[in-house]
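Sharing a structure here in structure tokens format.
Complex shown without one protein chain; remaining protein chains in place.
On to chain A.
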Amino acid sequence: MKIVALSGSKVGSKTRTAMNYTVQKMSDKYPDVEVTLLDLADYEIQFSDGRNYLEYEGDTGYVTKTLMEADAIIIGTPIFQASIPATLKNIFDLLPQNAFRDKVVSILVTAGSAKHYLIAEQQLKPILAYMKAQIVQTYVFIEEADFYRKEITNHDVLFRIERLVEDTIVLMETFTEIREKKEAEYDF
């Protein structure tokens, strides 16, 4: 099983800090799962120009192909101007319409204000649903006050991340099992 942890912005460190912890939890709890962390701050990604993702080269090709090969994706995103960052939206635009079919996608949000709580619900989830993701409904919302010098200091957040990791794996395994059973029934 392949899992990609996608850190969706080039700005700041909080999302990356939370994603580092998430990836570490994932590797500790599920050593058999192959986890890849993609931090968009580490890549030069071009804007979508409408071509098929297979035709992009360099960082853009690497990131899109790695995402397409994943069984599950954990998206970590900050909130900018009351929405998701353009860097993350560009990733969605680079991928095909049904890119998340048969993939589980879970969400972790970092934000400067609790007033941004529903942004993932109202702006990110509809995109994921449109792209056919199996969404882990409960997401982790982390505020500025939960961090101190690139560490998460709120134990409640740490517990919630642990549950997000478990939920991602549980949904992925369940969904894969059900799908395989259903596909076997077709007998072709």
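As a working rule, a contact is a pair of C-beta atoms (placed from the backbone, for glycine too) under 8 Å apart; a residue touches a chain by one contact, two chains touch by 3 or more; residues count from 1.
Operating definition for what follows: contacts and distances are computed from a predicted model.
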Among "RNA polymerase sigma-70 factor, ECF subfamily", "LLM class flavin-dependent oxidoreductase", "Putative aldouronate transport system permease protein" or "Nucleoside ABC transporter membrane protein", UniProt-listed name of the chain not shown: "LLM class flavin-dependent oxidoreductase"
Omitted-chain contact residue, chosen from A:Glu55, A:Asp93, A:Glu151 or A:Glu177: A:Glu55
Of A:Gly12, A:Gly58 or A:Pro96, the one touching the omitted chain in the full complex: A:Pro96
Those residues of chain A which, in the complete complex, touch the missing chain: 49-55, 68, 96, 98-99, 101-102, 182-183, 186-188
